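All protein chains but one are shown in place.
Going by the order they are written in, the chains are A, B and C; count residues from 1 in each one.
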Amino acid sequence: MATDAEEACFEVGIKFGSLYHQFAGTPVSPRSAASLERAIEESIENQPHCTSVSVEVLTGELERALADSPAEYTELTGRFLEAEVVVEYEGTEAVARMAMEDGYPLMRLESVE
Amino acid sequence: MATDAEEACFEVGIKFGSLYHQFAGTPVSPRSAASLERAIEESIENQPHCTSVSVEVLTGELERALADSPAEYTELTGRFLEAEVVVEYEGTEAVARMAMEDGYPLMRLESVE
Amino acid sequence: MATDAEEACFEVGIKFGSLYHQFAGTPVSPRSAASLERAIEESIENQPHCTSVSVEVLTGELERALADSPAEYTELTGRFLEAEVVVEYEGTEAVARMAMEDGYPLMRLESVE
Partner (left out) sequence: MATDAEEACFEVGIKFGSLYHQFAGTPVSPRSAASLERAIEESIENQPHCTSVSVEVLTGELERALADSPAEYTELTGRFLEAEVVVEYEGTEAVARMAMEDGYPLMRLESVE
């Protein structure tokens, strides 16, 4: 049998995989970043045991990418995204974050308690 | 060589396929429907030649589906979605719509002119 | 600090959320089910710490759904999918499964050891 802490970690992992693979590839520009942030947060917060989701689309990073480009938008990837998800399972809270590290988007457990 | 009207139809088709397959599967509830509508509209409007996108998540239909269910959310499918996309290509406008017909979500060209 | 078991549960959760939200909505028929199974398995097995993924698209269930329908395909949802994912993290193995239960696709931890 899994412990409540393990279940909480499983659940917060599901939310992160969902968040990333549902929305990666979405056309995004500095102008549309705010509505996408809101939609990602509210959609993932629907999932079971999910207490809160906070998403930042990195508009500065978008602007840098678009400065070198003839296009006015790009596709959402981990390079443009920071997110924090909080899950509560039977009284145990698990928090995970995604952010760039050494050029790679890394998902990591922040705390379980 | 394709005509401008054919190019406009190609472009509006791309927008519809993108819209549907990017967002199908997103967790959605009556509470989160409005932010998802806005994000779909603004993300697809980023795409080339796209003049306007208008999306309605059918909250009445969501409520009916959830009334029979222990869950408080479901996943976005064509059953819960109506959308209209307008594209302009070299002066030719193509309009397409998606709506349920006989129990199936149908995408169709409305006008090309 | 999270334990190795908690990290393993987080990782197997990520794989499940990824698997489901990357591929939900894919057009699928009894004829194309086998290639989709293979692609889901091999793509998710690329992810870090993932030892094995086994996916079954339920062709019997697909056939039942299509029998009532004018269409020859449908979209992949949890109703048509069973999956098992195994992750190993620093010597701890976590196994999770997704299957229908009371009409709902449920993801659950099977073992952590």
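The rule we apply is simple: contacts are C-beta pairs under 8 Å (C-beta built on N, C-alpha and C of every residue); 3 or more make two chains touch, one makes a residue touch a chain.
Everything numeric here is computed off the predicted structure, so don't read it as measured data.
Residue B:V12 is the one among B:V12, B:L36 or B:V57 that touches the chain not shown. For chain A, the list of residues touching the undisplayed chain reads 20-21, 24-25, 69-71, 75, 77, 102, 104. Although one chain is not displayed, chain C still touches it through residues 18, 22, 25-29, 31-32, 35-36, 38-47, 72-73. Residues of chain B that touch the chain left out of view are 2-3, 5-7, 9-22, 94, 96, 107, 109, 111-112.
Definition applied: only the chains that are shown with their structure count from here on.
Between the Cα centres of chain A and chain B there is a gap of 24 Å. Measuring from the averaged C-alpha position of chain A to that of chain C gives a distance of 20 Å. Distance from the chain B centre to the chain C centre is 27 Å, each centre being the mean of its Cα atoms.
The multi-chain contact residues of chain B, meaning those touching 2 or more other chains, are 25.
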